[in-house]
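My structure is below; once you've seen it, I'll send some questions.
Incomplete set of chains, arranged as in the complex.
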Amino acid sequence: MATYVLVHGAWHSGDLFEGLANLIRAEGHKVHTPTLAGNRPGDSKRTGLDEAINSLTDYFIENGITDAVLVGHSYGGMVITGAADRLPEGTIRRLVYWSAYVPNNGESLEDISPKFVRDMHDSIQRDDGSILITFEGFREFLLNDADIETARHWHAKLNPHPRKTMQDKIRLTRNPAEMPIGKSYLHCQEDVCVPQSAGGWHPQFSEKLGFFRFLSMPGSHDVCFSNPELLARKIIMAGRD
Amino acid sequence: MATYVLVHGAWHSGDLFEGLANLIRAEGHKVHTPTLAGNRPGDSKRTGLDEAINSLTDYFIENGITDAVLVGHSYGGMVITGAADRLPEGTIRRLVYWSAYVPNNGESLEDISPKFVRDMHDSIQRDDGSILITFEGFREFLLNDADIETARHWHAKLNPHPRKTMQDKIRLTRNPAEMPIGKSYLHCQEDVCVPQSAGGWHPQFSEKLGFFRFLSMPGSHDVCFSNPELLARKIIMAGRD
């Protein structure tokens, strides 16, 4: 039926989406789960946003992917936006932002985050340029709807993320609202990583899409680990024509 | 048990609510689904808000309806507000606003909508005074939680709506908050036709009711077509004493 490309967020990698991908495959779709530059074993932790975006456009070209539903989670929203701007017409059928950042031209992830995020990143910055969310932060903020064993299981699989990808300002020829393809925003109701008083994921980022399809569901930021079944259904609802 | 009068929104007509009405009837209630002036076959597309309101009050009188739960959807919220102000005491037991506009005296639907709505209406205005939502607008904005076949099925049943009903300012002797009857607001969580950054359906319109009962449910603006079972249950929860 359709081709989905699932793009992970910071600290994550494509293999962590295998369970989710298999649930979407079970509905008859083709699903790719690439890992971005900066998050692959051995990648430099000085990797920047351009390299991450290029690693995704390269993946499309190497795998001959066209007419795809491109799904970005969290930081992945930065990367799918850049890739959609660079890939030839016909490559992407629809963009799906799932609890994801939506940048306009010239904005970095840290630019569009509240100050406490930059402060938190400062506090966990390592000498090699990477940051890694603490277990406490992951458990309370990203996987608040799972039990602690589930949180421990998944936190152990995270990888240090190159902070430069969050500080580099994205270069776009068009902002997402101007891109002539379908766009959807999938919002998780128990995800307050972006504080609601600061605009939240929704409506702050969703409305930057201009004309878009909105979907909402219960669950945390990493609902891929706490309720992949419902997430798979909602991604299909967000991604279909 | 109770008598429900379901008042449709722009582009819709009473017959589109038959499925919903039957689900409420199955719980033992009497349900009316009138079609407002301006949306009936052969109606002038220059019909104004007063005529639409009068067509509803006439319907009450012709059918001898008293002690009714009057439910308005979307634009129907304008019409039930006007009818509640004009009908004699005892005719209406409770007003239920389901994803509906709540006007105060002197306000038109377009007055209380963001500018992009007026611009969109300008762009689709026809010579006969009517506007008809595009399929793309309907599919992405009004029925975002259904598949495309369902969206095509229902879009084909819509009728051009007299824009004048959206531009006429309502004349009320009392604002809704001052009306001495029960009021409920039913909010659909995936309905972002009124952008949340502009106040959303809730709390922007709900709180104009003053003292009111709030209900919330998953679903799009036209959840009558995507999940009528849950909607029927929620309308009964909103409408009961």
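Letters A and B mark the chains in the order given here, with residues in each chain numbered from 1 onward.
Throughout what follows, contacts are C-beta pairs under 8 Å (C-beta built on N, C-alpha and C of every residue); 3 or more make two chains touch, one makes a residue touch a chain.
Not measured: the values here are computed from a predicted model.
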Check: When 2 copies appear, how many make the full set?
Finding: 3
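Please note the rule applied: only the chains that are shown with their structure count from here on.
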Item checked: Relative orientation of copies chain A and chain B, as a Cα rotation angle in degrees, nearest 5 -> 120
Item checked: Distance between chain centroids, defined by C-alpha means - chain A, chain B (Å) -> 37
Notebook entry, point to check: Which residues, counting only chain A, touch chain B once they are in their complex?
Noted result: 182, 189, 199, 202-204, 206-207, 211-217, 237, 240-241
Next item on the list: Would you tell me which residues of chain B are touching chain A in their complex?
Entry: 140-141, 144-145, 147-148, 189-190, 192, 195-197, 218
